[in-house]
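Complex shown without one protein chain; remaining protein chains in place.
Lettered A, B and C in written order, each chain numbered from 1.
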Amino acid sequence: MKRKVAILGATGAVGQRFIELLQGHPWFDIEVLAASERSAGKKFSEACKWRLESEMPKEIGDMPVVNTTLKEVKEASNVDFVFSALPGNIAGPIETEFAAEFPVVSKASAHRMEADVPLIIPEVNPEHLGLIPIQKKNRGWNGFISTDPNCSTIQLAITLKALSRFGVKRLIVSTMQALSGAGYPGVASLDIIDNVVPFISGEEEKMESETRKILGTFDGKQVQPANMTISASCHRVNVKDGHLEAVYVELEQKPSVDEFKAALRNFVGEPQKLKLPSAPEKPIIVREEVDRPQPRFDRDAGKGMSIVVGRVRSDSIMTFKYLCLGHNTIRGAAGAGILSAELMAAKKLI
Amino acid sequence: MKRKVAILGATGAVGQRFIELLQGHPWFDIEVLAASERSAGKKFSEACKWRLESEMPKEIGDMPVVNTTLKEVKEASNVDFVFSALPGNIAGPIETEFAAEFPVVSKASAHRMEADVPLIIPEVNPEHLGLIPIQKKNRGWNGFISTDPNCSTIQLAITLKALSRFGVKRLIVSTMQALSGAGYPGVASLDIIDNVVPFISGEEEKMESETRKILGTFDGKQVQPANMTISASCHRVNVKDGHLEAVYVELEQKPSVDEFKAALRNFVGEPQKLKLPSAPEKPIIVREEVDRPQPRFDRDAGKGMSIVVGRVRSDSIMTFKYLCLGHNTIRGAAGAGILSAELMAAKKLI
Amino acid sequence: MKRKVAILGATGAVGQRFIELLQGHPWFDIEVLAASERSAGKKFSEACKWRLESEMPKEIGDMPVVNTTLKEVKEASNVDFVFSALPGNIAGPIETEFAAEFPVVSKASAHRMEADVPLIIPEVNPEHLGLIPIQKKNRGWNGFISTDPNCSTIQLAITLKALSRFGVKRLIVSTMQALSGAGYPGVASLDIIDNVVPFISGEEEKMESETRKILGTFDGKQVQPANMTISASCHRVNVKDGHLEAVYVELEQKPSVDEFKAALRNFVGEPQKLKLPSAPEKPIIVREEVDRPQPRFDRDAGKGMSIVVGRVRSDSIMTFKYLCLGHNTIRGAAGAGILSAELMAAKKLI
Partner (left out) sequence: MKRKVAILGATGAVGQRFIELLQGHPWFDIEVLAASERSAGKKFSEACKWRLESEMPKEIGDMPVVNTTLKEVKEASNVDFVFSALPGNIAGPIETEFAAEFPVVSKASAHRMEADVPLIIPEVNPEHLGLIPIQKKNRGWNGFISTDPNCSTIQLAITLKALSRFGVKRLIVSTMQALSGAGYPGVASLDIIDNVVPFISGEEEKMESETRKILGTFDGKQVQPANMTISASCHRVNVKDGHLEAVYVELEQKPSVDEFKAALRNFVGEPQKLKLPSAPEKPIIVREEVDRPQPRFDRDAGKGMSIVVGRVRSDSIMTFKYLCLGHNTIRGAAGAGILSAELMAAKKLI
């Protein structure tokens, strides 16, 4: 039997991706669409200006939008859990309200760094879901909050997990991030035409702190952050989708270039072993062309769920340098949330 | 009395910038325009499709184009020296031919790394011009070749020179380079729309080797490369002009952020002391806004001759990280050549 | 003695252009900067995020911003007249309030089509300023309102005035308009990357109605709209500045292509005769290249005040077709206002 889900923030950019990706999903059915008071009471097709290249699914367009409150979502229908695609600045208290009764799988940053809240990438740290019973007990909730990392962090962390056998000590990353990462309307066209904006508020801090938590060790009680140093410089470029990251990594061991690539190429995690519906066959694709990955050509690899790595070179300062690319609104947002929920479903957490 | 110059490769993208920047120049007059056989014999306005936003100067348009051979340039007029804006793949032997009789100030990469050829940034290593008499003697030439570095190297090296008081040990740089760096037609629009191309042939190697030569020590006989390690990752973004570079630098000393900025801000070199006509008042401008430098807004600083630095932060892995930006076809190409020639003129080398 | 001006809406995109273009103006001095309540009381440099490639003038940055009310502007200083760069949706009553005491030269659309309000292009219909005494009398004002047309209208109307000797009967125009026409933040980058938006709210109606008023006849009492039919289709393209328009025009007479071009090329109006400070030497430049005008290359012609026409061809349906291009925030906005004010100053109206 399929689980019924509510999407909080359904009319926004990430909410739309959730809707698109959940079409025909074998395990989850969209039951409630929730958004701000302004949209509540309207048909979804009237409340939402659809911004994806795909068409808005007709039956979704005909659904009513309800206000993003626990009371109104519950009145609308019975749901098994909720996806939160809420804007970061309002997500905090709303998610807390819902977590009292429902599992909340959240793309928002509000609760990510709280000690008893898992920050999950299914291929990387599924064992961190062990925080959930602790969190429920701590907070006296029937539900819980599980979070997905920042978009630019996810793709990086997946490559680092694959490299963890070599001991990741330090890394420097310089990003070239896509416009859709800023939501809609997001970046003004006059700011980005013939330009790069070398600043994304809070992004460098998120990459540095979230990565250490994700790659940290869960000892049954808490997550000990990974002992590695990360320094990020984040930049916005004139690309629709697909974050590109130039990574310099220092390892404890000195694998050959071939061993390094093989570790990336052969990496699989629990989603692959469990054959979760949204799991890409290959979490990481390593390309050999001299000029790849490129956002427009590689962002849709593995239906947007694979990370594409290229230009692996040994480095004179760190141990290796490479480029990695991921689709920021699929693997970096809605697809991440869905894969997390699939993992929780497989583990009977939702 | 003004010096008469020939421009080799006058119809190309860099050649056009030389022409534009030499309009009204107080010391240099364009006397001969030389280009490939295909253009030779035509009026410049017929041979050249002008690609700059400024208008082609009328009197330049009426000048004849001569073939890029020593014989034909000499027959066309008496010149005092030549600027070479030739494509890298053909510049080598042509510049050698001209150097037998004339000073050649070259933007091409062909001779940059030869031991007796100076690789000059006037603010950084004017003393390397001491290689010229050695080169003339070595090669038995009446003229000589002096070269300007690669565009992405120049802006970086200027900041490193300003930081040299702190002892630069190692640096990592990740570039976001403009389309005009690839010349014309250069990058196909279908390759860069909604995209980044994370590869520029030969660029990383040039940044790594040229920087060490430029910052090296001239002992009266030769240049000893600077003892520093550099690792570059180079990427092309959808920007017309202006290379943006994310730099991570490790220093021997640990200045404060303010001392670091002051060293950049207060840096001046010989062009400023000599008040050379094309010298910017400030070789480096440090901006305090959280989101600068940006290519479209900062590339024209100091008439395209100033480097703009921003986002100076102390770093957890290296000592500092910062962004720097320069106009790649002015400070990084034609303007660099003209400033070098002005320095040589001031030193009676041309 | 220079006239003192206040700029209403000084922090917006058009307001910034007014400030930029008034630097060093021989007749006008910026005395008061007014903006919304949110900005009032701050220094201009704190209230305004400067969006132009030029630097914010330092002395402007240090000026205080006052609220956009008649009372507060009067308290701030004595001014001779005001430029209104207010957003269209709030300009109406504010301009009315100011007009009771001051001449208001407005870029906003609010009052353009009112019968006693001149809609001025100085080269086209300076005689329409004859409406001003009528308006003052009608409304019992000490000041008055004079308006400048919509940006896409101005460039078209200038070419039509030059062609008026041939009798303009009908015209079809299809526009490719720049992003800056929508103000800031204006068009979202996600809406325009790899895209065209074939709709600009109200634009087609403005082009059709304003053009007829501008080219209409002032009989000493009122303006009789020109007897011509206009049909516009307006589209937004991924260009920063410079509206490009494909025009098909039906004339009563059948001039030759050369006569047609000569009429455009030789056109001058009162600003040229009066040598107004902002008047371009040539209101219209006709280019002969097969592929001009182009926004990036032609928008700055005549310091952004000339209209560039190209590809004049006789047509099988209408009489001629051609392209015209103008800088939408200079000739189409702030520059238009300044030139209008200069005309009024020359005529002792301000």
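The definition used in the following text is that contacts are C-beta pairs under 8 Å (C-beta built on N, C-alpha and C of every residue); 3 or more make two chains touch, one makes a residue touch a chain.
As the structure is a prediction and not an experimental result, all values here were calculated from the model.
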Hidden-chain contact residue, picked from the options C:54, C:78 or C:231: C:231
Chain not shown: contacting residue from C:181, C:216 or C:293: C:293
Touch criterion as defined above, residue of C:33, C:65, C:323 or C:345 at the omitted chain: C:323
Identified contact with the non-displayed chain, of A:193, A:207 or A:223: A:193
Footprint left on chain A by the chain that the document does not show: 53, 193-194, 296-297, 300
Touching residues (missing chain, whole complex) on chain B: 51, 179-180, 184-194, 238-240
Residues in chain C touching the chain absent from view: 170-172, 174, 176, 193-199, 208, 229-231, 233, 235, 237-240, 244, 246, 248, 290-297, 310-311, 315-318, 321, 323
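The working rule: only the chains that are shown with their structure count from here on.
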Most distant chain from chain A by Cα centroid: C
Rounded Å distance between chain A and chain B, as computed from the means of their C-alpha atoms: 43
Chain centre separation in whole Å, for chain C relative to chain A (CA means): 47
Chain A residues counted as touching two or more neighbouring chains: 193-194, 238-240
